[in-house]
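Note that one protein chain of the assembly has been removed; the remaining protein chains are unaltered in position.
Going by the order they are written in, the chains are A and B; count residues from 1 in each one.
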């Protein structure tokens, strides 16, 4: 038997195998919308089977995850997402976590507000309102500056907070029509912006510990540059897309958010790496030279949202987000688990193929929910 | 190398593959009891991993699902079913849902009563008793006719209710010996029968909106016939099998239920389609010409129960239910998900291979639980 014959037999066998076991050729692996939704469903299924939290199931980690679930449902209308969301909310009595001075603890309410829009008499929004009233309108050690820690002198003193609270507040005003919440949001947002936004770099410091000229000693990357944390800026940029989704077109301060969004979007696009993903340290990508999924997911979500909503140039940004999604999808394991997620932290640290967190899955779902809308 | 040789090699390879990967030939795929139980387990596992509800985990959707789980355990004694049932009941504090005038909200208690029969000090039946006492013996806008909606003038004004409440009540009387519950059940059952049963068609109208000569305008199928909803009649016929399972042989009104069951069984058998399944519109199968799993599951359960309990002619009905089960089993996805389930509604609507609901899984489990007993 000649080599040609052997090759033919093996070829026939492989085709048979493809038929029996669904082996996909490269051509079949091309991203299409059905593949994206399937990847999102697998991510959800794995995450639902692996519940995790830091302090409680209503903490920010689950908040970020279920915000991803929320947007996944908004885009796909697939009941698998809404079912998971309702089960979570019902189980938690539609309550935020208890620390009313802490933006982290209200993030989950974004998902309750969405669930509330799907059915009457389903969601109890009283705990959300109570939290917001206390958080925004009652004095606490952060919003009145009485906290001893030097970096915690404003309500939202760390940039992650701009994802945790402002989108909830914006959506709350949208649903209730009560302007005072949105105005309070803007007031506190400006405090954070004024404190942490680095106009030169067009990025946010995670908190004042990472700023220069503020502390006893300036923290630097090995290459001498400032420390800008990818996920920290992911919280901000992703948060802006959420805020702008619900902020009235005629809100007097809307332009501030639009402009901030556009500037950051351009800056972040410029920091994307060759493989389509971002590194945990934005200005020192060589520190941990691998893609990180939570930051990259938030960026992909936010940039694609900008394309889909006419804020970013489609021709310019589409290749970047398409490449990013392909790279994100490659970080998902066969069983649905989304890997390469940096653990809980406050500054750039490495991740691995096996490091997962619910908020990483959330970022993945957020990204997919906008990629699906790309035309 | 000749074609014969190639075929031989491929054949050998496929046999090798069968050995390594468990490929089943057609012959092996024949339905046997082990396959049925495996299909039921897979359905349970998928559904447990995808909790869903309309209003709360104790609503009728979960009620119908867990009634399926209950009967699956009763037949198989496989602890996987009882474990799921106990976990659900414990998590819900063995409570029905809160709307005491609404038959939907007591369906779940059927499963609590069963769990109670498996172990002492496990189940708190007080909330079930309290619901039933209020539902049956206290006035409300439905049972006293004060409701404004014209179609809601009796307690069980929609035919689905005959699945939701009567089996629970019958089982409650069986366990407690308190006759007054069963008598109240019969009183309300007769009201519904008298209102909604179409003697000519031997089917139930879903509610008075679908009856002719009652409303301003008669609702009709495109073919001019009355609208008889498959699932609506599935609730009634499935409910009758449950009721008769627990109703004392010497109950004075038992014959009424036996006769109604037999008439409907014959009628439903006659409406089965070539593929073994029923369409969502019983008299207009061409409207949505595909099998629907929730109705078909309830029918298969009820008809097979009748064979197993000597109410239906075995030789006549067995081919119908065997064919129905084969067709139901083919609606289950590889991952265990039961598809082709019509969404929540009140009249015939289409389903798809991907449309699933917990009550569809419940109907599937009910069907399997009786098919397993066929001799």
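Keep in mind that, in the parts below, contacts are C-beta pairs under 8 Å (C-beta built on N, C-alpha and C of every residue); 3 or more make two chains touch, one makes a residue touch a chain.
On a predicted model such as this, the values are computed, not experimentally measured, just so you know.
Enquirer: Which is it among B:87, B:289, B:313 or B:335 that touches the chain not included here?
Expert: B:87
Enquirer: Among B:121, B:194 or B:255, single out the residue that touches the unshown chain.
Expert: B:121
Enquirer: Which residue from A:51, A:145 or A:248 sits in contact with the chain not drawn here?
Expert: A:51
Enquirer: Name, in rising order, the residues on chain B that touch the hidden chain in the full complex.
Expert: Touching the chain left out of view, chain B contributes residues 1, 5, 8-9, 12-13, 16-17, 20-21, 45, 48-49, 79-80, 83-84, 86-87, 90, 119, 121-122.
Enquirer: Can you name the residues of chain A that touch the chain not displayed here?
Expert: These residues of chain A touch the chain that is not shown: 1, 6, 9-10, 13-14, 17, 21, 23, 49-57, 356.
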